[in-house]
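Only one protein chain is missing from this complex, and each of the others stays in its spot.
Let's turn to subunit A:
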């Protein structure tokens, strides 16, 4: 537990591998960074003492040292990966298909997937991503990130602050770039110094020992980007509160008014018109060539002309509330509408051409000209039970299938939306009580008896569009942006700059020259070549080849 005093006089914290001041390897600690098996020194974290590896007094220290291990962090990530993968074996509870006989998870998984489904359910994997243990797992990764960063940043900063130009000879000799020159004049050293300064190296000197350093701040890159990650994690945490974040979706048909989900019935939207525009030749010559290449239509604009209403006063849900217009908005792609209370509506989807109304005529089956004996118009969303025609005919709607489909020979509708409407009509001729049956749909006109006197035909129809809008409230976005920005700054800091150091160590009549960088060794060598030009100082040798155990050398992280 005692501090280690180096022969240079500096007192290092317990667990130091290389003296913070002079870099001399500290006896007995070389195994920590694996220096005992190599000729070169491991310069990661400057050989500083990661405190966590040494002090484990109290429970706080024990927790701290557990999370400060990168190994633990990697394991947490691996466990989270495996857990996330397990959650994809069967659908999550929220994706149980609506047509399932029972959507109760307790029944569904066993009924659909058998015994493995039952186990899946009992292990709680059907609600994995929202489960407390999965969230705790993610949180632990966050904790590991914070502690790992702190535990490396603080000693690294300390070591770089304390470092002295005068380094121990062993430290110099065990650097990757090294050379020894027997005879060097003071003028030559002076010229090297000047040329290093010209290359924007910062020079510090101590008794003829020279340290030239630049780009130290690139060493903080990884820590800055971890701060960014932590801010992003905090933002993700805040998204849990509906106060700060809500995400809903609403479909609204032209001419209809509906409640905006997520607003607790406070806001309503009416779709006046949905506009879908495509590029055409009228848009100008410049589009012509591009349009010809494209076989499909090229969308130009998706737009909902909407009216937003706010509820006035308190009403029971279901009763028609009194509404007041808040705003009229044209909502386009990338031009959302802010409706108040932090809610924003985004154009997010559409369905074209739902049938709105359809007009039919009745004519005699044997009439070649199909002369209309009477016509009537059906509102697809509010069809009447019967229609009386001018000439005394009565048409009753026996069955209506908004989205018709044959299901095992049985006609039925698969949704409430009139996308493929079909009808069973009963035609009552004047003064008759026995009707004729006709089946009319899109491209279908069936007379089941083949004896019908009257026939129906579609004469006209009217379509309308449906607009899909995302309803979102998000106060966390600025925090995400801040986190992402800081993350990016950290990445740039660590990527585009390198921390380069060159040591000139007088020995007898000559000098020892050593250099270290965290990356881009080639550029460092060029810097040195420039600096020692026209002097007798030997260029540094790359000693890495001398090291037999170098295969697993990595960067700092």
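To be clear about the criterion, contacts are C-beta pairs under 8 Å (C-beta built on N, C-alpha and C of every residue); 3 or more make two chains touch, one makes a residue touch a chain; residues count from 1.
Convention: contacts and distances are computed from a predicted model.
Student: UniProt names the one chain left off this complex as which of "Gram-positive cocci surface proteins LPxTG domain-containing protein", "Coenzyme F420-reducing hydrogenase delta subunit", "Transporter" or "Thiol-disulfide oxidoreductase ResA"?
Tutor: Choosing among "Gram-positive cocci surface proteins LPxTG domain-containing protein", "Coenzyme F420-reducing hydrogenase delta subunit", "Transporter" or "Thiol-disulfide oxidoreductase ResA", the correct UniProt name is "Thiol-disulfide oxidoreductase ResA".
Student: Of A:60, A:82, A:115 or A:296, which residue touches the hidden chain?
Tutor: Selected residue, touching the omitted chain: A:60.
Student: Return the single residue from A:360, A:387 or A:417 that touches the missing chain.
Tutor: Per the contact definition at the top, the residue touching the missing chain is A:417.
Student: Going by the contact rule already stated, which one of A:4, A:80 or A:146 would touch the omitted chain in the full complex?
Tutor: Of the listed residues, the one touching the omitted chain is A:146.
Student: Would you mind spotting which of A:113, A:400, A:461 or A:475 touches the chain that isn't drawn?
Tutor: In the complete complex, the chain left out is touched by residue A:400.
Student: In the full complex, which residues of subunit A touch the absent chain?
Tutor: Output for subunit A: 3, 51, 55, 57-58, 60-61, 63-64, 94, 96, 98-104, 107-108, 130, 132, 135-136, 139, 142-143, 146-147, 150, 234, 237, 240-242, 257-259, 261, 265, 268, 316-319, 380-385, 397-400, 402-403, 412-417.
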